[in-house]
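The structure follows.
Omission of a single protein chain aside, the complex is shown with its protein chains in their original locations.
== chain A ==
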Amino acid sequence: MTVSGADATTVGVLALQGAFSEHIQLLRLAAESLKTRNAHGSKWSFIEVRTPAELGRCDALILPGGESTAISLVAARSGLLEPLRDFVKVLRKPTWGTCAGLILLAEAANRTKKGGQDLIGGLDVRVNRNHFGRQTESFQANLALPFLGEPGGEQPFRCVFIRAPVVEKILPHQAGIQAEEASSDDTVVAPSKTPFDELAKEELNADVEVMAKISTRSPALRDNEDHDHPGTEDIIAVRQGNVFGTSFHPELTEDPRIHVWWLEEVVKAVLRRQQFELADRSI
């Protein structure tokens, strides 16, 4: 189990709906693995988040797979939507979204339900929902994920795609909302928020990095008739500063490597925050 205390880093998993238990289990595995790897080891506390008070305790957050429309409606009715936007875009704390979570973190999304859906935002990308088609087109593919280590030097990761979205376009960072995206009828955008200090602004304005792609010629996609578009690759993982999104479900494997990598990123982000605040005070 996790150790909680004053010096523990608290990582929340949004538990309104979906595969939140799976993320917590993999976070525990990842923390074990980190403990055996480095002697100092951070102390971690992993909690389920259903209320603004629980969110307030978190240093970092995961938005799990689930149904993004349901999660966003329940979040709004549970008084969590604005606190989530503040968490990701004002306080700019480390956040990771998988599948539905990636959709919620996108600044713009396509193919949403009639009347659109509320987004949290935080990643300057446009996602295309259910990109590969319906459940019968769901699949898994063993992919090399460059951010986990030297290309080819690491074992491929079993990526599970379930009615998955992809990042269709990387958008230029805007001072306000993604106005050009908003002008398209089929696209919804997230509201704009102002980061509360210089560091938050830096993390929010960082460039979007493409972390992983899948080739449209991948054997996993060869027989999919619904999946037809120009280009030879789909973007399936991105990062912008301390916010990360994957269109697949690392929480549906027994492989904690991505969770380990992400917790290490969280440690770095928390450290950046501490150093910034220290420097800030000394001025």
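The rule we apply is simple: a residue touches a chain if its C-beta (ideal position, glycine included) is under 8 Å from a C-beta of that chain, and two chains touch if they have at least 3 such contacts; residues count from 1.
One rule holds for everything that comes next: contacts and distances are computed from a predicted model.
Name of the non-displayed chain as stated in its UniProt record, restricted to "U6 snRNA-associated Sm-like protein LSm6", "pyridoxal 5'-phosphate synthase (glutamine hydrolyzing)", "Autophagy protein 5" or "Tubulin-specific chaperone D": "pyridoxal 5'-phosphate synthase (glutamine hydrolyzing)". Here the missing chain is touched by one residue of A:S78, A:Q155 or A:S184, and it is A:S78.
Touching the chain that is not shown, out of A:T112, A:Q178 or A:N242: A:T112 (per the contact rule at the top).
Taking the complete complex into account, A:V160 is the one of A:V88, A:L104, A:I120 or A:V160 that touches the chain left out.
Against the chain not shown here, chain A presents residues 15-22, 25-26, 50, 65-67, 69-70, 73-74, 77-78, 99-100, 111-115, 129-130, 133-136, 138-142, 158, 160, 162-163, 218-223, 249, 251-254.
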